[in-house]
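Here the complex is missing one protein chain, while the rest keep their positions.
Read from first to last, the chains carry the letters A and B; within each, the first residue is number 1.
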Amino acid sequence: MILRLQSSDMSESVLRIEGVTKRFGSVTAVDALSLEIAQREFFALLGPSGSGKTTLLRIVAGLEAPDAGSVFINGTDVTELPPYSRNIGMVFQNFLLFPHKRVGENIVFPLRMHNVAQAKQKERLGWVVELLHLEGLEDRYPHQLSGGQQQRVALARGLISNPALLLLDEPLANLDRELRKEMEVEVRRYQLELGIPFIYVTHNQEEALTMSDRIAVMNSGRFEQVAEKHEVYTHPNSRFVAGFVGHSNRMRGALESIADGVGSLAWNGMSIRVPVPPGAGAGQSVEYFIKCEKMQLAGAGTAAPEGAFYNVIEGVVRDVIFKGAAADYLVTVGNGVELSVSDAGTDLSFAASDPVRLVWSIEAGSCYLAEDG
Amino acid sequence: MRRARTLDVLSKSGSGALLVLLYVFLYAPIAYIIYTSFSKNIAWPFPPQLSLRGYELLWVGRTYHEALYNSLTLGIGSAVVCTLFATIGSIAVLKYRSRWRRLIVITYLCPLFVANLLIGISSLLFNRQVLNLPGNIGSAIIANAVHGTAFAFLIMLAQMVRYDWRLDDAAMVFGARPLRCFWEITLPNTWPAMLGAFVISFILAFNNLEISFYNLGATQTLPSTAWGSLRHGLGPELPALAALVNGVVFLAFAVMYLLMRYRIVSFGHRE
Partner (left out) sequence: MTGKRRLKEHTRFLLMALPGALFIFVFLLLPILSIIVFSFWRTEVYELYADWNLDNYRVLLTEPTYMIFLWRSFTTAVVVAFTCLVFGWPIAYFIARYGGRYRLLMILALAAPFFTGIILRVSALQGIMGPVGAFNMVLMTFGMQPIEIIMFSRVATGIGLVYLYMPFMVTAIYLSLLNFDFELLEVAKINGARPWRAFIEITWPLNWMGTAIGLILVFVPSMAASVTPIFLGGPNGASFGSVLGKQFGETGTWAFGSAMGVILFAVSSLVIYLVWLSVDLQRSGFTGKEA
C-alpha cells in the first residue's frame, strides 16, 4: 500500500494520541499523554534527554507498545498494529542506513517491502533523488558518503513511500554546526513542499524554534507546554519551560510586597519588580526568568525609563563575549552576582570594567512559584 | 619515545612469533599423520619408506566409508541443531529486554562448564534408565548438540554484541515483516557469526569421542573406529582418511584466504 489511506472518518488530525502511557520498570517514560497533529504541521517534541520524547516517537512508530492509551493515524486506531502496517516514514538518529545495501537500494527499501512495481519504484526513486539532490550517489555504499549525504539518504528513504507522516528522531544531532544550520532550513523546505506533518524530536531548542510550527516541551514523561513556537518562547507557562527554552537569567527569592499585580522580589540585596504569579502571596518564594536579550544595556547615568513597569539596576561589565552577529555582556551586579545580557548591536559600546545600567520591562520576564525547598 | 617504539615492535613481533610457534605445535602432529599415511609401517615410520597402501585399503574398505558417513551425519546434524538454537537464543538475548535474560544466558552457557565425559555418561544413563532410548546416531546428535549449542551461543553472542538492532527497527518501520526483516537486514549482517557457530559446532561433533562413545550404541564413527582399532594396532586407513580430511580443510582455507585477499567476501570484517 503506497497511496495514503483515505479514512472514511474525516477527522482533521493526521495523528491523534490519547492517554498514552509507557513504563519501564518503575520509571514512567511517557505519562498519560494526549496530542493531535494536523495536516501540514511541523511539530517539535523538545526536551532534555530522558524526558520521554524518543519513547513517545517510538510508540507512534509502533516500535514500542504503550501500556495504556491509543494511537490514531488518519482516524484509524493503529495501537495494535505492528510498525510495518502503519504507513509512516522515519528518520533515525545516526541515520541507520543499511550498511550492506547501496544508496539506491536503501532508498527504495520501503517500496520493495510494499511490493511496488519496478517501474513505479524507479519513478519514485528519480523523484526523491532529485528532491534531495542525491544524483549520482545511487551506487555508493553508505560508508562512502559524508555525514550530510547520509542524512539526505535517510530523509529520502523516509519520504519515498509517500507516508502519512514523517517521524524524525534527532536526525541532525550528529552533524557539525554549519551543516546542521543548512539542513534545518532544507528539512523545513521539504515539509512545506510535501505538505505532510513532520514530528521532530530534539533536545536542541534552536532546531525546534527554527523549523517547527508548534512545540511540545517535555519533561519527565509529561508535556510542560504545547503551543505555537512563539508562544512557548515568549510566554513559557512553567518554570521548566522558562528555564529550558531560550537563555535566561534566573532570580530566586521571597516576594516582599505586592501592589497592583506587581511584586517586589528580594534578590541579592536588590529589589526586583516582577509580575505576581497566580496564587502567590507576600512572603512566598518565587523564581523570575528574564531572557538575556530582553535586557537593555545603557551607560551609567543615562536617563532610564521611569515607572513601576521597569527594572533598572546598576552594574559593572566583567567580560564581553563577541559572537559575530551579537555580543554577550557579563555584568556584575549587587553583591557580586553576574547577569548575562545579549545585545544584537555589534558596535561593542561597552568594554570590561565599564559601569553600566541594566534596564528591562518586567513583563518581558516570567515569574513562577518556586519549588519547595 | 624511541624506547617505547622499540618496546612496541618487540611485543608485536614476540607475540607474532608465539602465534607461529602455536601453529607449528598444533599442526606438527597433523603433518606427522599425513607423513605416516604415506609410510609402509605406521608404528615405526623411520626411516621413511613410501607406500600408498593406506589409501588403497581406504578405497575398498566399507567400514571406513560408513564411519565417515556417520561422522558427517553426526557433525551436520548437531551443527544444524546448535546453530538454530544459538541463533534464535542469542537474538532473543541481545534484542529484547527481559528480567529472565541472565537466567537464559547462564542456561545456554552451562554446557561449557560440564566435561564431555560427564555429558557422555550422564546422557547414556539418562537415556537408558529414564527415557528408555537405545544408543544410536540420534541420541549421539542430541548429546553433542547440547555441548555445541553452548559454544555456538558464546560465539554468536560475542560477534553480535555490536550489531545495531535498531537497523531492524528501521526495516520494520519501512514495512518489513519480521521474517523479511531477518532475511534482508539481520542475516546479511550476521551470517559470518552464524557460519562461525556452524563450523565450530560441526567440528566439535564430527570427531567427538567422549560424548559420542557412550551414546552411539553400535553405530561407528571415525573416532570410535579409531578407538576400536587401537586394540589390534592402528590400521593404515585411519591416517590416510585423516590426511584426506585435512586436505579438504586446507583447500577450504585457501579458498577463504583468496576471497579475503581479493576482498570478494569480507566474512564480517569491516575496515
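Everything that follows uses one rule, which is that a contact is a pair of C-beta atoms (placed from the backbone, for glycine too) under 8 Å apart; a residue touches a chain by one contact, two chains touch by 3 or more.
Source: prediction; values computed, not measured.
Of the candidate positions B:16, B:134 or B:188, contact with the unshown chain belongs to B:16. For chain B, the residues touching the chain absent from view are 4, 7-8, 11-12, 14-16, 18-19, 22-23, 25-30, 32-33, 36, 44-46, 81, 85-86, 88-89, 91-94, 96-98, 100-102, 104, 107-108, 110-119, 121-127, 129-130, 142-143, 145-146, 149-150, 153-155, 158-159, 161-162, 164, 192, 196, 199-200, 203-204, 206-207, 209-210, 214, 222-223, 226-227, 230, 234, 238-239, 242, 245-246, 249, 253, 256-257, 260, 263, 266-269, 271.
What we mean here is this: only the chains that are shown with their structure count from here on.
Within the complex, the chain A residues that touch chain B are 58, 61-63, 82-84, 86, 88-90, 92, 94, 96, 98-100, 109-110, 113-114, 157, 161. Of all the residues in chain B, the ones that touch chain A in their complex are 164, 166-167, 169-177, 180, 184-185, 188-189, 270.
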